[in-house]
Structure formats: structure tokens, C-alpha cells
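Here the complex is missing a single protein chain, while all its other protein chains stay put.
By written order: A and B. Residues from 1 in each chain.
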Amino acid sequence: MPEQPDFYTTTGNKSGLWSWIFSTDHKRIGVLYLFSLLVFFSIGAAFGLLMRLELIAPGKTIVEAATYNAFFTLHGVIMIFLFIIPGIPVSLGNFFLPLQIGAGDLAFPRINLLSWWLYMAGGLMALMSLFLGSGPPDTGWTFYAPYSIRTGTNVTMAVSAAFVLGFSSILTGLNFVTTIHRMRAPGMTWFRMPLFVWSLYATAWVQILATPILGITLLLVVTERLFGVGFFDPAKGGDPILYQHLFWIYSHPAVYIMVLPAMGVITEIIPVFSRRTIFGYKAIAFSSMAIASVGYFVWGHHMFTSGMSDTSRAVFSFLTFIVAIPSGVKVFNWVASLYKGSIRVDAPLLFSLSFIFLFSLGGLTGLIMGSLATNVHIHGTHFIVAHFHYVMFGGAGFAFIAGLHYWFPKMTGRMYSERRAKTGWAFLFTGFQLLYFPLFILGWQGMPRRYYDYLPDFHPLNAASTVGSWILAAGLIIIFFNLLRSIRNGGQAGPNPWGGTTLEWRTSSPPPAENFEVAPVVTEGPYAYHHKKDRIL
Amino acid sequence: MNDMKTETGPAYSGYVLTWLVLLGLTAATVLVYHLHLGSAGAAAALAIASLKAGLILLFFMHLLREGPFLRAIFLLPVLLTGVIIGLTFLDVWYR
Partner (left out) sequence: MSRGQDTAGSRIGMWLFLFTEILLFGGLFMLYSVFRSKYAVEFHRAAEDLSRTAGTINTLVLLTSSLSMALAVAAIRRGKKNGSLIFQGLTILLGCVFLVIKYMEWSAKIGQGIYPDSPALLGLSHGEILFYGLYFVMTGLHGLHVVIGLWALIFMLASTLRGTISGARFVRLENSGLYWHFVDTVWVYLFPLFYLIT
């Protein structure tokens, strides 16, 4: 491959920091997002560790109840709105969507940059809500009315932050949809697109069609706080349950914004490391779309104990079970793709297999939550905390790390230390189980979430969980240290270290500013391993 | 997607005609109000409003001349709004 300068050396007419924060190159914006995400993730993780530390023993350990309330609110707001919702699409998606469809950039490069600026503005506002006004918000990330309207803490700022972040998310979504429709390389038909692109496509639609509902909901919280209109205030004829409806109309589909791209990453990795084409390409593509659409009709399962009507409780519970079908389709297809494959358990696959295991646990406990009767028993306990950490961290988080390892050579041109990656995995996986599994048991036994104190009976499992949080943190440190260090010190990776067949592996590592020297022409599906037996790892 | 660069687009008269129909429908909806039809009146008002919205979308916003993708996909947010309201009413009506 004739050498063209890679995109790191092509700075245009700007230099230093400016060549990053004003760049419209999707690869630079992707890297920019990656580091921004890492910063916010670290802050969110710090709040999480502090919460676990408070819960190491009953009674007050390190902070007062009010501070603990601020901790779980900020942990939730940062992790959800600043890490896991933008997460994979804005970083890996931004970088690899154009590469995978053989395009030069996204359809709207400047809007892409604008979405990063909005993201940073929203992030700073969320952090400022900690220090400005009368104290950090203490409502939880859900901002439930009427408390969010009455509390004296700085909810207005936090809510506005989430609004700005929503706008950023919408811009990413419409950019991706337009790009996929308009900019596929010649020959790249819909069913020749890599499945990561399909998952981003489904996600982008959810971003476009669900996020505005969050926008109006948060705007209403601000209006209520400033003007006291009364939509959610029974004293004025309003109805607080309507707030919950509006909030979850967005926030349930948002769960799929978080997990669909993660599933896409896993679908990319499995064929590469088992040297087989993916099993059931169309089934996986359609199940992404199915999850995205059915995901709209199940929001009520967050509200089983809110006092809404029995009819809607039964209907929402039933609809919830339908989501399990396309999710199950994916899991079976992944496992079937591995069957009789020539499997090599490198770090990306190791994280992917962990994803399948943890996501299945999270998904199956989701069915327990989705059943009306059992939900009433475990609603608002630590069971739900365990469930969504299995899905969000065990699912989306592990997939993110898997994707980082898989595409790290392409992004940097370097290889990380495989040994350190596996050590990091061992710590992360062990710590994860020790941290979150006890919470299932505690929740089943009745320990409620969002309290800084608990009965002495719950002490041993809580202590174990806190120890788990330290092991998990050690794992994260090893993983990120390994990756950051390898940016400079890793060995040369070459254009295609894994023997991948999707388009991003056909250009140099790191790619040139224009992505491809020659515009690629596509003649076959994305995972054509059947006639590539001669290629070895 | 039609390539709209090669043609000059619809004639001015088409827009004026659309506008005249819209004015007529506005008169109609005010007229229906004065008939005091109760809940049938509300349905009629919504139907007329949707007719007007349809005219604006199809002719002023050229949805009629766009490709099949946009025409089909436009129904998505509209239907979704309907579904959201409908599922919420499952709660509100039966509570």
C-alpha cells in the first residue's frame, strides 16, 4: 500500500489542540469524543466507588444521607447521559461508520463537530450543577416530579444539561441516518453493510424519534420550577404519573440506544475471531430494527408500582416479554456463529464472550423485572440496580472495551500488550461479579436502592460488593493503562492485524485523512471468510 | 429522490391554489365550530386540521415530489405520536 500521511499528521491549517477541537474529520472527532468519554466515565466511576464505600458498613460511614443522594444522582446523570448513551456511537461509531461503508466522512461533518461542542457544554453544565445554586441535585437521574419541582437543589441546571446532551444525541442520530442512506460505497447494498452499521442505523432512529420526548419532558420540569404551570401537580389538577410516562417514553428506548451499538460491536468481533461468516445475517439486522421499534411500547414496565391502571400494567408487562425475542435471536446467532469456528480467544473475543454471558444474565433477570407479580416484590430494590448494571456495564460497557481492543490497532496503528489486556480482563470480570451479583440477592431479600443506610443483616454481602468495586477499579486501571501506554510504545500493527474482512481493514492504520486511497467498490457481503482460508492470523 | 436541480419545480399557480384551499378550510373549521356539534365537532376540527397539514406537507413542503423513502418514513413520527398517546390513555382511561 503506497504510504499516504495518516490523519494524525494531516492537521489542515490548524495546529495543536485547535486541530482537534475545530476539526470536522470524523476520525478526529471520534478520538476527541473517546477521550472526553473517558474523562466523564472516570468522574462517574469515582462517584460509584464513593457510594460503594459508604455502603461498606451500616450507618454513616463517610458521608451524610444528603451527600449520598447527590452521589447517586450525579453518578446516574454522568454515566447515563455523558457516557453510555453517547458512548459507542459517538466514539467508535464516528470513527468507523464512514470507514465501514467506504465513505470519506459523515454526511454533515460540521454538525458532527457541533454535536461534540454541545456534548462538552452539557457535560460542563452537569458538573457545574454540583457547585452552583443551592447544592447538588438530589433527585436521582430520573428527576421524578413532584420532588424534582419542589426540591431546592440545583435541579434546573442538571436538567438543562441533560437537555443540551439530548440535542447533541439527536444531531449524531440524524447525521448517521443521512450518511447511511446517501454515502455507501458503490456496491454496498443494504444487506452488504457490516452489522455494526445496521446497529448504528437502528440506534440513530431511536435517537431521532425518542430523544425529543426527553427534551420536552425536561423543558417542562424547568417551566414548572420557574412558572409553576401545574401539569404534574395534583393541587392544580395535574398528574405526577404523566411525568413518569413522558420520562420513560424516552428513557426506555434510551436503553436500546445504549445496548444496540454494543450488540453491533460484538457482531463484528465474533466472525473475525472464529473465522466464520456470521450466522443469520438478516436475522441480526432485522432484530436490531425490531428491538428498536418494540422498545417504544414497553416504557410502562418502569411504572408498575406508580399507581397506573391495572389494564396498562398487564399490557405493558406482556409487551415487555416481546423484546426478549429479538434479543434472544441475537444471542443464539452469536453462539451459532462460533460453532465449528476456528476460534482464537484474543482480548476482543474474551470481552465479547463475557458480554454474551453477562448480558444474558442481565436480560434474563430483566424478564423477572418485567413480570408484573415479581416486579412488585423487587421494585425499587437493589435487584434492579444489579439488573441494569449487568445490562449496561456487563453489556454495553464490556462491548465498548471489546470494541476498543478490536479497533485500537486501526485507530492508532499500534498493538497493545495482549498479556496486560487479559490480566485487566481477569480483574474486571472477577470484580464485576463480586460487585454486582450480591446485589441481586440483597434486592431479593428486600434491601431498597438509594439509601445510604441498611439493616445489619445485609452487612456481609454489602461488604463483599464493596471489595468487588475495588477489584473492578483495578481492572479498569490496568486496561486503560495498557491502551494509553501502547499508543506510544506498542509495536506496529499493520493495516489488518486480525484478518478482518470489513472495509476499514482495507486502508492503512491509522487511516489517511481521506480514509481510502482509492474509493472502494464492494462486491460481496461483509464477513466472507469462506474463500479466505489461505489467510491466517 | 427526484433530482430537483434539473427542473424549476411546481408552477406559482399551484402554490396559490393550495393557499386558497387552505383559506377555505380555515373558514370551514370556524363554521363547524359555530354549529356546536359537541364531540363530533372536535373530530371534525381535527380532521380539517389534518387535511390542512396534509396539503402543506404535500404541496408547500414538496413531500409529493420527494422519493419513496421520505414519503413512507414521514408516517413514522406521526404514527409514533399516536401510539404514545394511545398507550398513555390505556392508563388514563382505566385508572
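Just so it is clear, a contact is a pair of C-beta atoms (placed from the backbone, for glycine too) under 8 Å apart; a residue touches a chain by one contact, two chains touch by 3 or more.
Since we're looking at a predicted model, the values are computed, not measured.
**Student:** For a quick check of understanding: of A:L92, A:V177 or A:A473, which residue touches the chain that isn't displayed?
**Tutor:** In the full complex, the listed residue that touches the missing chain is A:V177.
**Student:** Name every residue on chain A in touch with the hidden partner chain.
**Tutor:** Counting only chain A, the missing chain is touched by 103-105, 107-108, 111, 170, 173-175, 177-178, 181-183, 208-213, 215-217, 219-220, 223, 227-231, 236-239, 242, 245-246, 249, 514-516, 519.
**Student:** Please output the residues of chain B touching the missing chain, sorted low to high.
**Tutor:** Its contact residues with the unshown chain are 1, 3-5, 8-10, 12, 15-16, 18-19, 22-23, 26, 29-30, 32-33, 36-38, 41-42, 45-46, 48-49, 52-53, 56-57, 59-61, 66-67, 69-70, 74, 76-78, 80-81, 84-85, 88-89, 92-93.
In this text, only the chains that are shown with their structure count from here on.
**Student:** In whole angstrom, how far does the Cα centroid of chain A sit from the Cα centroid of chain B?
**Tutor:** A distance of 37 Å separates the two centres.
**Student:** Where on chain A does chain B make contact in their complex?
**Tutor:** 181, 209, 213, 241-242, 245, 249, 296-297, 299-300, 307-312, 315-316
**Student:** Inside the complex, what are the residues of chain B that reach chain A?
**Tutor:** Checking each residue of chain B against chain A gives 69, 76-77, 80, 83-84, 87-88, 90-95.
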